[in-house]
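The complex appears here minus one protein chain, its other protein chains still in place.
Naming follows writing order (A, B and C), and every chain is counted from residue 1.
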Amino acid sequence: MGEVVDREWMERAFESTRNWGRWGSSDERGALNFVTAEKCAAAAALVREGITVSCARDFPVQPSVENPRPAEHHMLVAGDDAEALGIPGLGATTDFIGVAFHGMATSHIDALCHVVVGGKIYNGFAASEVKSTGARRDSVMVAADGIVSRGVLLDVPRLRGVPWLEPGERIAPEELERAEAAEGLRVEAGDVLLVATGRDARRAAKGPWDPTGVGLAGLDARCIPWLHDRRIAVLGSDGVSDALPGAGIEGWPIPVHQCCLVGMGVHLLDNLALADLAHACAARRRFEFLFVVAPLRVVGGTGSPVNPIAIF
Amino acid sequence: MGEVVDREWMERAFESTRNWGRWGSSDERGALNFVTAEKCAAAAALVREGITVSCARDFPVQPSVENPRPAEHHMLVAGDDAEALGIPGLGATTDFIGVAFHGMATSHIDALCHVVVGGKIYNGFAASEVKSTGARRDSVMVAADGIVSRGVLLDVPRLRGVPWLEPGERIAPEELERAEAAEGLRVEAGDVLLVATGRDARRAAKGPWDPTGVGLAGLDARCIPWLHDRRIAVLGSDGVSDALPGAGIEGWPIPVHQCCLVGMGVHLLDNLALADLAHACAARRRFEFLFVVAPLRVVGGTGSPVNPIAIF
Amino acid sequence: MGEVVDREWMERAFESTRNWGRWGSSDERGALNFVTAEKCAAAAALVREGITVSCARDFPVQPSVENPRPAEHHMLVAGDDAEALGIPGLGATTDFIGVAFHGMATSHIDALCHVVVGGKIYNGFAASEVKSTGARRDSVMVAADGIVSRGVLLDVPRLRGVPWLEPGERIAPEELERAEAAEGLRVEAGDVLLVATGRDARRAAKGPWDPTGVGLAGLDARCIPWLHDRRIAVLGSDGVSDALPGAGIEGWPIPVHQCCLVGMGVHLLDNLALADLAHACAARRRFEFLFVVAPLRVVGGTGSPVNPIAIF
Partner (left out) sequence: MGEVVDREWMERAFESTRNWGRWGSSDERGALNFVTAEKCAAAAALVREGITVSCARDFPVQPSVENPRPAEHHMLVAGDDAEALGIPGLGATTDFIGVAFHGMATSHIDALCHVVVGGKIYNGFAASEVKSTGARRDSVMVAADGIVSRGVLLDVPRLRGVPWLEPGERIAPEELERAEAAEGLRVEAGDVLLVATGRDARRAAKGPWDPTGVGLAGLDARCIPWLHDRRIAVLGSDGVSDALPGAGIEGWPIPVHQCCLVGMGVHLLDNLALADLAHACAARRRFEFLFVVAPLRVVGGTGSPVNPIAIF
């Protein structure tokens, strides 16, 4: 990769890819604006077989080195006391779920208010708009009616002929284009772009690891202008899209998050499970599909756990 | 309505509509088996415009008479301390969500293990399979790859020419058929059948009310054989499908839940928000659409909060 | 009661009872400073019999009109799956508790940072010191080593010869002094003053009620100078000390909370259960006792659920 990515490069990249004002000064949807009705209808037309593939990991209730704040699944009433609800004749079992979903284990969507750069969130709103009582701007509610578009999987391990990328490895924009060529498609405006790094396969083979310590494969910062040019609506990965550890650029520890969420208004999907999807795509030699993301409607939320569904 | 629905009628209805063994003795998917790949593909082909409509209520964090155990949305880090994650240069806001979703306020899917009849859950497994540590059978994981099928809205208030049905009102199967006729469609195998009662409109006009005390409009138990005959995959409502209060039949307080979940293996969607969907359907004179439900992948779960998306 | 309590009166009362700077400009303990070692030792010397009486309500897990955000008690592993921890030979049962304890049902202590007046908390720190990530000043940790002092119960229903005070009834300082006289004691510096209103008895007889709607008996604002003069360390009640509804003084909806927590630095104990204590005191004709409050050590917390123990 040619250019030197330093602090100045990052600041220029942030400025040049920023979509503030592009859809008006009070816009909170960002690049979701690229998902037009036509785009959505065309995505639905991609469905041929009617096969669905989940792109989420199981709700991560087990602690591990990559899951220091596990999700909670608490049975409230089980079969041992199914009459507990107290309605005569009714046996029922119930449970509770809870999760601080930002992190490295829960499959989730980041709302645009999740990251702050220079005291601002997407479209220039002040970070103080995100209050202890909820986000007044750029919350996950902008996606309340779901994100339904064409999903595109760029399978980088497949391109490289390896089962997975190693933690810390960076993907350059040129490699994304080689993946496009290998897969016979082109990432377009309004797409949900999913970049696989083989994280599930590595975890299955080697066990979980601490992403903040050991690292995660992800996109090099040089991909940022490319993502902007292609006008993707949403970016997702089995990792967190950013490569970890960061490149050590002061002020830019997770540049893809920072430029996508804050600058471009591109939502992120983190910690997806893409092994099944990659397998389904390879078997069909088809890497585009209808893709549906349905966040929980958390008013003022900074995101949501999600189970995105790809449909072939 | 002609027949007398008493305890004997209910027991005969449960037995005659029971699908235990229909898909094998170890089946846990129940009527989801009616959603074939062909059905799913045909549903996707219903998409013409690419307009999406959420069928979920906002995550119900405010207590009210219909919400005695509110959901939790807790900001963990807000804009006032966005550096708190401790990664130099990173400003981020995060939150936690939690919910005991079974109840009358959260839009959710009931897994087949949620209700027990005679010590059994769907397909004859013992209620003791639902342990304090999770359900070993019939959990929400059977829908982990999403439920993607044709959605059909039967808008009963529209049929009756009223803004909503009153709490406690019952819908007979004959009325479901009149709605079909008025809407120019027929409920078929594998459909997700949504029955609107106008609950959102009534709540907007009169404020929330306690469903267990005041009641909810819903399906009369006589609909149970009809639901079975039509081989629906999933049943949903802006209420809980069952009319409340129950009809006072000993042992059958919520017969639709009991027969659908336990007998037929038909998943239920409770507390949906159908006002927007009803409006969208009426405007188009079209009451069928692609419908996507994506539960969180809670291993051993009795259900999940969901945000089902209808796509026109 | 003679004086007119209006906005001017309140502002004068707040100013004249304010202890800011009394114990130094960086003090966060407030009136806990009145609980000297001598005071604590003298309180322990009050113990004659060795009988303990809890002053807390049961952890309030059931919703009711006074409990719109119930506490959570979730069994994680029960006897039906006691081997679930996975340690060979070990059977164990475990659970989870959670609570948003400020409210009208959980027995809890308010830390001094819980209330804000004019943008300030106790000792003049800015409200912004209480961040979305925790309170940097005046947190519950100032009481981390426990509050151990003389407890004094002023039983106002007993004084009046009634089983309880009605919601909204106000207690004047003169009445507190009549209770002292009737009980043969005098509230002194460093005391934990508990004022009973008979709330438990009324709830047992009439069922729970909505305090914000119907009201709660409590102290009239005129008690504020009296509380200051007596140099109490902590104020508690079976209610919330303040009478509800408020007296309608603009800016002063809960003047006892506002003046005690923010001005005087007097911690509050809300929603105590005082029926057993009142009974124990009356039986002994003794209304003073060793009193121990042990908050959970929540760093940055605005309070804690507590189970205060009176020891005779």
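Quick note on the criterion: contacts are C-beta pairs under 8 Å (C-beta built on N, C-alpha and C of every residue); 3 or more make two chains touch, one makes a residue touch a chain.
Worth saying up front: this structure is predicted, and the values here are computed from it rather than measured.
> Among the chains in view, which touch the chain not shown?
Taking every chain of the complex into account, the missing one touches A, B, C.
> What chain C residues would touch the chain not displayed?
The list for chain C reads 36-45, 47-54, 56-59, 61, 72-73, 75-76, 78-80, 82, 87-102, 113-117, 119, 121, 126-135, 141, 144-146, 148, 250-254, 290, 292, 294-309, 311.
> Write the list of chain A residues that the hidden chain touches.
With respect to the unshown chain, the touching residues of chain A are 63, 68-70, 72, 75-81, 84, 128, 131-133.
> So that we can see where the missing chain sits, which residues of chain B does it touch?
Per the touch rule, chain B residues meeting the hidden chain are 72, 74-76, 78-80, 96, 131-132.
One rule holds for everything that comes next: only the chains that are shown with their structure count from here on.
> Within the chain touch network, how many edges lie on the shortest path between chain A and chain C?
So the least number of steps between the two chains is 1.
> What whole-number Å value describes the gap between the mean CA coordinates of chain A and chain C?
It comes to 46 Å between the two C-alpha centres.
> From the C-alpha centre of chain B to that of chain C, how far is it in Å?
44
> Pull out every residue in chain C that's touching 2 or more other chains.
Expected reply: 72, 75-76, 78-80, 131-132.
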